[in-house]
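The structure under discussion is supplied below as structure tokens; questions concerning it will follow.
All protein chains of the complex are present and in place, except for one that has been dropped.
Up next, chain A:
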Amino acid sequence: MRALLLSLLLGAAVLPALAAAPTDPPTPPVPSTTDGLIAQPWYRPHHLIGQVAGGQGMVTVGVGYTTLRGRLDVDVLTGYVPRKYSITPMGIFTGKATYSPWTLGLGASRWQVRPLSVGGLVNYTASRGMNASLDGKYPKGYYWWPARSRAGAFVGGRVAYELPTKANGQPRTASLYYELGTNDLYLVSLYSNIKALSVADILTLGIGVKVDL
């Protein structure tokens, strides 16, 4: 009992703010190592992203957060498509969620595999030369879809390499991922042409890297 009291007092002594109330010290926050969200201000992203294609830009960079014990990534990305492949350059702003239920270690190596990911995204394309489809040029209901906003879905996978652990004990990886997906307008095209179009016709591929900070 005396030992416990002593340790409590010692603990209080290193927290000057609590020195005035040594008999009632609060429990210091215990870092959790299970959710990948430890001791880090909310605004500091967990990883950096670089990606090509996948309907999100020719060159795309982003940041993201990991939660649900490392299974869910929530990312925001900015992509660029040059004038050469557009009327005027396109800026594509994407919000994306990727759920990867399983992570498999490869023996004693530093490699890990996430064999399956499923995800969804929404994005907005800004480009001066792009013709808007829902603006004042048209009577209401003339076109039913927005030209600049797209929704997409994908399946994918990921291979990760464990980097040296951070000072606070949080694991870090660098990983390569792919997304095989499509978008709302392609899905509508397939749905109304079940016989004439195939799933292969509407697929897009994105490839990217994620590095934990």
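Here is the rule we go by: contacts are C-beta pairs under 8 Å (C-beta built on N, C-alpha and C of every residue); 3 or more make two chains touch, one makes a residue touch a chain; residues count from 1.
Going forward, contacts and distances are computed from a predicted model.
UniProt lists the omitted chain of the complex under the protein name "Metallophosphoesterase" (options: "Ferredoxin", "Peptide ABC transporter permease", "Metallophosphoesterase" or "Tryptophan synthase alpha chain"). Within the whole complex, the absent chain has one touching residue among A:Thr78, A:Gln112, A:Gln170 or A:Ser189, and that is A:Ser189. Note that of A:Val52, A:Val76, A:Val118 or A:Val209, the residue touching the chain absent from this view is A:Val52. When the missing chain is restored to the complex, the residue among A:Leu72, A:Ile92 or A:Ala160 that touches it is A:Ile92. Not every partner is drawn; the one left out touches chain A at residues 52-58, 79, 81, 84-87, 90, 92, 125, 127, 129-131, 133, 136-138, 143, 145, 147-148, 150, 183, 185-186, 188-189, 192-193, 195-197, 201, 203-207.
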